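Here is the structure we will look at.
One protein chain is absent from this view; the other protein chains keep their places.
Moving on to subunit A:
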Amino acid sequence: MKLRSFTYAVLVVGCAFAIFPYFLTVLTAFKGPGQLSETLPWEPGLPPSVAAFDRLFGSGFGGYLVNTALVTAGITLGQVVFAILAAYAFARLPFPGRDVLFWVYLSTLMVPPVVTMIPLYLMMQKLGLVDTWAGLMLPTMLGTPYAIFLLRQFFRSIPVELEDAARIDGAGRVRTLVSIVLPLSRPILVTVTTLAVVANWNSFLWPLIITSSEDKRLLSVGIALFKSEIGVDYNAVMAGSLIALVPLLVLFIVFQRFIVRSVAVTGLK
């Protein structure tokens, strides 16, 4: 009994600490025009106001939001589909070079993105893709070793017999994958997708480098630039941060149980 109340006490403090910055964000984002951004966020006073959001969207934030949503959707879709195909080949098809390739894939997890940044930029320059959607999306879209690894682990845990039955009935590899393997893999697919969405939605360094025109600007870069472009308009920055968070929050709350379960199933050996 004592242990239980102790657990709750620690959890409440821990959770308060985890969400405190968001609490500040909300209070600051809705501060009225009469209150300076310099004052304390929790100062009681004027009723909530959406003035900061008006200023934010007045300076192009709506466009960044749409850009980020589309780019995130596009990259994530590519990443997940291509990762499924690769993971299935690694999990189920014996082919020459499989083990070597798998180790090559895994080893690329160790490459810090900043190391590949210069060559990638120069490659995109050669291809004429600097400051284009393709240049922004292509490098992250095709190969995600992390997702491939997680999916492969999961696919291998599915009994082969289930697939054999379908194959004896004449279904091809792709058909088997789509109609047998994928429906059984829902938890890990949700997890991999969520991880990809969070990473892509929040990505900063590559968009900062590869795009320069404002009509291709993403949220992260936009928020970082707000810092300098409109002075430090903290109220607007906080309004932007809040908008950036909400979609991810909804996503996570909806899929939370899948994520914990799939992490447990894949075992992370």
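Descriptive notes on the structure:
By our rule, contacts are C-beta pairs under 8 Å (C-beta built on N, C-alpha and C of every residue); 3 or more make two chains touch, one makes a residue touch a chain; residues count from 1.
Throughout what follows, contacts and distances are computed from a predicted model.
In the listed set "Flagellar basal body rod protein FlgB", "histidine kinase", "Carbohydrate ABC transporter membrane protein 1 (CUT1 family)" or "3-isopropylmalate dehydratase", the entry agreeing with the UniProt name of the missing subunit chain is "Carbohydrate ABC transporter membrane protein 1 (CUT1 family)". Residue in contact with the omitted chain (choice from A:A89, A:L136 or A:I188): A:A89.
Contacts to the hidden chain, counted on subunit A, fall at residues 3-4, 7-8, 10-11, 14-15, 17-22, 24-25, 38-41, 78, 82-83, 85-86, 88-89, 93-96, 98, 101, 104-105, 108-123, 138-145, 148, 168, 173, 198, 201-202, 204-205, 209, 219-221, 223-224, 227, 234, 237-238, 240-241, 244-245, 248-249, 252-253, 256-257, 259-260, 263-264, 267-269.
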